[in-house]
Every structure is written in C-alpha cells, then in structure tokens.
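And now, subunit A:
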Amino acid sequence: MSPMKLCVPGDKLCSVEDCTPGTGVYLRHGYIYSSLAGYVLKKNEGEELPVISVVRETETQLLPDVGAIVTCKVTSINPRFAKVHILYVGSTPLKDRFRGTIRKEDVRATEKDKVEMYKCFRPGDIVLAKVISLGDVQSNYLLTTAENELGVVVAHSEAGAQMVPNSWCEMQCPLTHGKEFRKVARVQPEYLHA
Partner candidate 1 sequence: MATVQVSEAEKVYILHGIRDDLRVDGRGCEDYRHMEIETDVVSNTDGSAKVSLGHTAVLVGIKAEIGKPRPMAPNEGYLEFFVDCSANATPEFEGRGGEELGKELSNTLYKVFNNKHSVDLKKLCISKGEHCWVLYVDVLLLQCDGNLYDAMSVAIKAALFSTKIPKVHISNDEEGGKEIELSDDPFDCMRLDVENVPCIVTLCKVGHRHVVDATLQEKACSVASLIISVTHKGTVTCVRKMGGGSLDPESIFEMTETGKRVGKALHVPLMKLLQQEESLGTRQKVGFLG
Partner candidate 2 sequence: MPVDTRRVRGPEVSQSPLLFACKPAAVFSSHGPRADGRQRDQVDVRPVFVRCGLVSQAKGSAYMEAGDTKLMCCVYGPRETERKDDTDMKCGRLTTDMRFAPFSCPERGSWIQGSQDKDFSLMLHESLQPALCLHKYPRSQIEVNVMVLENSGSVLAHAVTCASLALADAGIEMYDLVLGCAIRQDGASYVVDPTYAEENGNGSDSSDNQGRLTLAFLPSLNQVSGLQSDGEMTEESLSAGVRTCIEGCYKIYPVIQQALAKAVRRAAPPPSES
C-alpha cells in the first residue's frame, strides 16, 4: 500500500463528487480542503462515496458539545445546582478545565420537584452527565443526569473509603457500613473494565 498522504491546512484534497467530507476538512466551491495538518484517510462505507477526513495522532481536542456524554467532578453544591469540572468528553481527556452546572431540575427525570441536591451529589464525586446546552453568557455548560445510566459513578464516604452502590439512590461505605444518598448511575456493563 502506498504511504499515507500528508496534508497541511488549505490543501485541496478532492472534488465533492469523489468523496464526502468527514472530519478535519471543509468544503469550498465544490472542493474538499484540509483544515488540519495530518494524514489523509479515506474510508469506504458500503456503496456510498468514501468518507475523506484528515486525522492526527494527537487527538484533536474535542469540546463539550450538546448531547455529548461527559465525565465530571463535583466541585461545589448548593440547594439549586451543583458546579462541576468537566474532565472527559466521551473517552477523551480534556487538557483544559471547563466548568459546568447541573441544575436541580436536571438531576433526575421523575419527581423533579422533590430533588434535594445534598441527597444527590457531594463535592468530589465523579459524575457521568450529558451536555444539554452550551449555556448563555452568564452560565456555564448545562448538564443533566436525568437518565438511568447517568449520575454518580465514584463517591467517597465520610470515612474516606470508596462507596459501593446499593440502589439508584443510595451508596454504602464498606468500612463503616454507613449509608449515604446519591443519584447513582447504572453503569453500562460494556464500560466496566475488570
């Protein structure tokens, strides 16, 4: 196989009739141009036109986008919302810190009015959440945990041990056997690493 073609931003790759644009490229006047410095990758998918994209090994930084599943750490809570730092988008770690907010009404899907933030999150918890909005001028990214698969995945008890989930709203400390309330996520089996 021929060596992979390299390209720099602004290189004309091909006509839009030959390929469909993927990532790292842009369209201009019916042609596909590269917008990244990287390797040109063509993928054939079925009978449709091959998808052309430009890839770099060092993963181009993703930004949290609407609908993305993010992993975040709770930094502070109050009765109306919890503030978090977004650490991962999907499985890509973020280099820089992005802040997000989980509002009280976005914690769970049912009985929204009965949510008590202190019974759902504590600072230091690792939470899986979904981005619902990029927010406006005043606010940060708005996140939700209103799905069974979303919520707290890692939490530590007052004794400092990592707690084990008991139910969707309760976790237990293996040392003291004390119970604490959390909005627990049902982690999908395929994400569990032994």
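Criterion applied: all candidates are chains of the complex that A comes from, given by their letters.
Everything that follows uses one rule, which is that a residue touches a chain if its C-beta (ideal position, glycine included) is under 8 Å from a C-beta of that chain, and two chains touch if they have at least 3 such contacts; residues count from 1.
Nothing here was measured: the structure is a model prediction, and the numbers come from that model.
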If you apply the contact cut-off given up top, which option from 1 or 2 ends up touching subunit A in the complex? 2
Touching candidate 2 in the complex, subunit A uses residues 1, 3-4, 6, 8-12, 24, 26, 28, 33, 35-39, 41, 43, 55-58, 60-61, 63, 95-99, 134-138, 141
